[in-house]
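Excluded from the complex is one protein chain; the other protein chains are retained at their positions.
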Amino acid sequence: MPADYVDWLRREGRIVIVGASLAGLRAAETLRAEGFAGELTLIGDEPYEPYDRPPLSKSVLLGKASAHRTELPHRREIDAKWRLGVAASGLDLMANRVRLADGDEVEYDRLLIATGVRARPWPKPEEARLDGVCVLRTRDDAAGLYQRLKAGPRRAFVIGAGFAGSEVASACREMGLPVTVAERAGAPLAGALGGVIGAVAADLQTENGVDLRTHVMVTALEGDPVGRVRAVHLSDESVVEADVVVVSLGSQRNTDWLAGSGLGAGPRGIACDAGCRAFDFRGIVTDDVFVAGDVARSPHALFGYQFLSLEHWGNAVAQAETAAHNMICHGAERRPHLWMPAFWSSMFGVNIKSVGVPPMGDQLMITQGSLAERRFAGVYGHQGRIVAAVTFDNTRWLEFYQRQIERGAPFPVEFATVDRRPEGRPMDADFPDPSLPTHGPMVTLSGYSPADQQLVFHPARH
Amino acid sequence: MTQASLFRQITDFANRANPYPLYAELRKTPVLHEEEDGPYVISSYWDIEALLHDPRISSDAANLAAAGTDALAQAEETGGLPPSFIRLDPPEHDRLRRIANQGFGPPHRPRRIENMRGELGPIVNGLFDGLADKRQFDLVDEFAYPFPVTVICRLLGVPRDDEPKFRAWVDPLVASLDPDTRENPDADFVKAAQEARMQLGMYLAGLVEERAKEPREDLLSDLVNSEGPDGSMTMMEVLSTAVLLLIAGHETTVNLITNGMLTLLRHPEVLERLRGDPGLSVRIVEELLRYEPPVQIVPQRTCIADIEVRGVTIPKGARIWLMLAAGNRDPERFTDPERFDPDRGDIQHLGFGSGIHSCFGAPLARLETQIALSELARRLENPRLVEDPPPYRPNAVLRGPRHLEIAFDGLR
């Protein structure tokens, strides 16, 4: 491609961003900040301008914020054409056109796909339609759920004890509501942090009055004659009466609209190179289609160049910035997306943070503090290296462990640290069998194949 | 070498008025170790930042004493009171700090500091009343010292009238924090510091007993009556904590305000902007915390493992000095670091430290200094420095002018 194409693109090209949430907005801002003067279009399926999602399961459910007022502040003017409330329905790679659900078409010179994920619905549609069965992903979901919880149901039932489900349970207890949580694995958060940390999360839940049921699956949701959910049936044959059911089974990548487009898109996301350029299904990298945020899978040098899928707020921001930069610069100025995976959650007043890829670790070592006190820092090891760290109410130490991961520091940790306890010996991190899908691990190592045809997620087999 | 070693120059009083050229020299050797038993001196921003978050670094007074040449640390132990949380590691540090925080800030007392805002204005006005007939005053003695002392007394619940009494105890204690005196403490000096700490502790013990019987709306009452998952403090822990807060509340904000006004008088265009726009004080204070931080050095840390910094191995057991004020002017971190510029977007300074020991009283110090500086700018007509540089106190850690004479044409 001639160098002057980039100059032309920067001056008067057309860039289309599909996905008008955190990644889409930050990409648009970066494009303008780096001098893109052409036409910019943002397409979003929700009728709202970009809003922040983490507060929906925290501040909003705690009554500290309105679900309708979490719009993201803009870092700068972006002078964009907004196409909100209309989903993209198809992509024509040959003609450089995005098709919209309303039949319209938008042409682009460069395209950024940041369509993110959606909540995985309850797999039985007739049960999912029962009044009182909710998911939590969008602001409308949050507004609806908050109203239902505020109305004082007899009991709320949360299916899936990943981070989102646990945060909902925490909010329920804060509101004084009886709540039952069902988890297929042996403990909450086990898929993301392993069974040892999961046991701490389990204690946290039960001590805060959550009726926690592990090693069980929900087999059916039962409605009353007027179509309201009335009870939840479990695989251990028990039945729990509940009038709000929150389905928290993780998420699905919004890639359906790309079916047949020729991009390397599938249920695990859209494969892209470290420079955020999408692969086509043959494994050839495209040069005018870029990917960022939850929907992307990209190889990471620190983790053996496996493709990583990250449902992380910080990843969306960082990848959007890198993608935007790479979209409008010459080849030699491109940057790789080498963001260190990091996430946070808070539940029952405890701050949980992590860096790296915990599910990659097979061993865990608590280097500071104590599991029993629920204040600790721990590191995950894999093949003699530190690959991840987690803290419960110990976040000020976390950046130290991040540097250890970046340096490929040896595991187990041999050096002394303050607040080392006798329990601080390496142990099995106790992750569930990786062939069994768990709820929302949020970090997934998804192999080396850009075509992503080997894996299909089955949420529940009854 | 004809010159004293760089390390010796840190405590050399000749560098007190302007230590920054020395700090620039120090940064050329980011890990400086000049004397066999001496500390490793760290002067670059990123290294300091990393070490403040490094769990292989201990603040425990016992580790420090074991590292040697710190007679004073041992002296404190025999001074009758246990070490305060600033000189402890987790879990003891975390437990004591959490309990202290129950009476100070969120989540338990989210509005204690916010609610003091209304009291700060009248205190400042009272100090200006004392200047009404003057055309020259000492900012330290007549404003920057009495203001935070009044505030910390009110917060703790210590009668302001007793201030002269406990000032006599605070002074030798603060002097004992100076690394120069730490290096060469003579017996009398150590004894005086010990004595002062004990006297101050006994004075506070009387107040604490009263509060235990009859709690009031003050921090001492909360300290002594604390309860919760962390349990309560022992009487000795209450006293150590109260001594710490009283001293910290005295000795840091006075320097922040004084260094601040000195800096503004050296940058009259910023002072003039502040006069028209009190909101600018918010950014001025953050830039001051970078440019002239009241705590210049953290000299109380020890390695509990071998640590590699920039290719230098600092052995287990070695002492470390973190040169906060040098890191704050590190050109690897800040553009144009020697320039005082409240408009800089990036002011992520080390002025309050970082990590688990970051300044406990930071929000109060911020509010006090914002109000002090904006009111000084607003009220003083044509303020001028009488002497530049002003005379400094000997302390290299808690660095600040002993006096700051300001001439002015009247009060607005």
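Every chain is named by a letter (A and B) in the order it is written, and numbering of its residues begins at 1.
Operating definition for what follows: a residue touches a chain if its C-beta (ideal position, glycine included) is under 8 Å from a C-beta of that chain, and two chains touch if they have at least 3 such contacts.
Methods note: contacts and distances are computed from a predicted model.
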From "Ferredoxin", "ATP-binding protein", "ABC transporter permease" or "Putative lipid carrier protein YhbT", the UniProt protein name for the chain not displayed is "Ferredoxin"
Among B:328, B:374 or B:395, single out the residue that touches the unshown chain.
B:374
Which of these touches the unseen chain: B:28, B:111, B:216 or B:339?
B:111
Where the complex has a chain not shown, which of B:98, B:191 or B:384 is the residue touching it?
B:98
From B:190, B:247 or B:280, the answer for touching the chain not displayed is B:280
Which residue of A:30, A:70 or A:115 touches the chain not shown here:
A:70
Subunit B positions in touch with the non-displayed chain are 98, 105-107, 110-111, 113-114, 117-118, 120-121, 277-283, 285-286, 342-348, 352, 354, 358, 362-363, 366-367, 370-371, 374
For subunit A, residues touching the missing partner are 52, 54-55, 58-59, 62, 64-66, 69-76, 313-314, 317, 342-344, 346, 348-351, 353, 393, 395-396
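Quick note on the criterion: only the chains that are shown with their structure count from here on.
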Approximate Å spacing (C-alpha centroids) for the pair subunit A, subunit B
42
Contact residues on subunit A for subunit B in the complex?
367-370, 373, 375, 377, 396-397, 399-400, 403, 415-419
For the complex, which residues does subunit B have touching subunit A?
50, 53-58, 60, 89-91, 94, 304-306, 316, 354-356
